[in-house]
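One protein chain is absent from this view; the other protein chains keep their places.
Presenting chain A:
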Amino acid sequence: MTLTANSHLAELYRTMRRIRTFEERVGELFVRGQSAGSMLHLSIGEESSAAGVCAEMKPQDSFTTHHRGHGIFLARGADPKRMMAEIGGKESGYCHGKGGSMHIADMALGHLGANAIVGGGIPAVVGAGLSSKYLKQDSVSVAFFGDGAMQQGILYESMNMAALWGLPVLFVCINNQYGMGTRIDQATRNTAFDQRARAFGLNGVVVNGLDVEEVRDAARWLIDEARAGKPGFLSVEVYRFFGHARMDKSPYRAEAEETEGRKKDPVLFARAKLIESGLESEAALDALDREIAAEMDATIDFTVESQAPALSSMFRDVYAVGEPEPESVRARIDRVLAREIV
């Protein structure tokens, strides 16, 4: 369906609702025993960071994400079927089942990779920024990571080099208040993260993630600045609605805190704003939500029906095609034991 108003907010709402619904389906896939493993980190409650920043990125821009990056990739334009299939470890997934939730990537959309090492994907954007500057690509590279990475040294090495060389780079911290089970004030004394960025000579902004339009506006300025050679940092303050991963019931958080935290809902906030401002009717948004639900339901069917990768694909892609390949252990054993005794 088409929304009646062609407002930016309506598009942002659509993106956020798609992320929310996709993540809910990821949870269902896990419950149905169809996901590959339990390493599923949902970004419910954080949708504004993905939608707001990606709305300001250009086609030539690139990015890296962290272990909670489904929403970012979706906001960038990923095919949710291929994403879900990858999460399910299927051949039809973006990485043919080898990457999964935490290592999904797509060069066509400039996705230089999700990462299962906290902070591990950050310096790659410095390299992408270097390429952009040297090859005159006019591209910005964006590193997305959580507040857990704010305590990793490599972030500061990367910020320092980006500022030193004037690279088109943006660092985006999605501050959902928790690094696994450790609340941010249990991890650091000073939580004013923008100060850290400014100390290195970057633009630094903190924004409330409740309102996706505020996130988008901050991202627009920071990305424009970055493209002109001044790297930036954005911290989006949100609340992680659920546990660290699917198995985590977050016993370390009080129920009252969770109830309060979940009131900070960027999807519902945008929805209310659209209706109150008269841009959209409730009925139109309901219809949109139903359409998205059907789209995301189909991702589960697609995944369940998709094939597992062939066992022989195991040895593929360790090295480039045509380069010497690893020999399988079994093949070697067979050769040794089948030798002719001399």
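Quick note on the criterion: a contact is a pair of C-beta atoms (placed from the backbone, for glycine too) under 8 Å apart; a residue touches a chain by one contact, two chains touch by 3 or more; residues count from 1.
Heads up, the rule we're going with is that contacts and distances are computed from a predicted model.
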Suppose you had to identify the omitted chain by its UniProt name; would it be "Homoserine O-acetyltransferase", "Energy-coupling factor transporter ATP-binding protein EcfA1", "Pyruvate dehydrogenase" or "Transport permease protein"? "Pyruvate dehydrogenase"
With the full complex in mind, choose from A:Ala105, A:Val172 or A:Ile300 the residue touching the hidden chain. A:Ala105
With respect to the chain omitted from the figure, which of A:Gly37, A:Gly77 or A:Pro123 is a touching residue? A:Pro123
Out of A:Ala36, A:Val53, A:Met161 or A:Ala270, only one touches the absent chain, namely A:Met161
In the full complex, which of A:Glu11, A:Asp138 or A:Asp317 touches the chain missing from this view? A:Asp317
Since one chain has been left out of the picture, which residues of chain A touch it in the full complex? 62, 64, 93-99, 103, 105-107, 112-113, 115, 117, 120-132, 134-135, 137, 141, 153-154, 157-158, 160-161, 164-165, 316-321, 323-324, 326, 332, 335-336, 339, 341-342
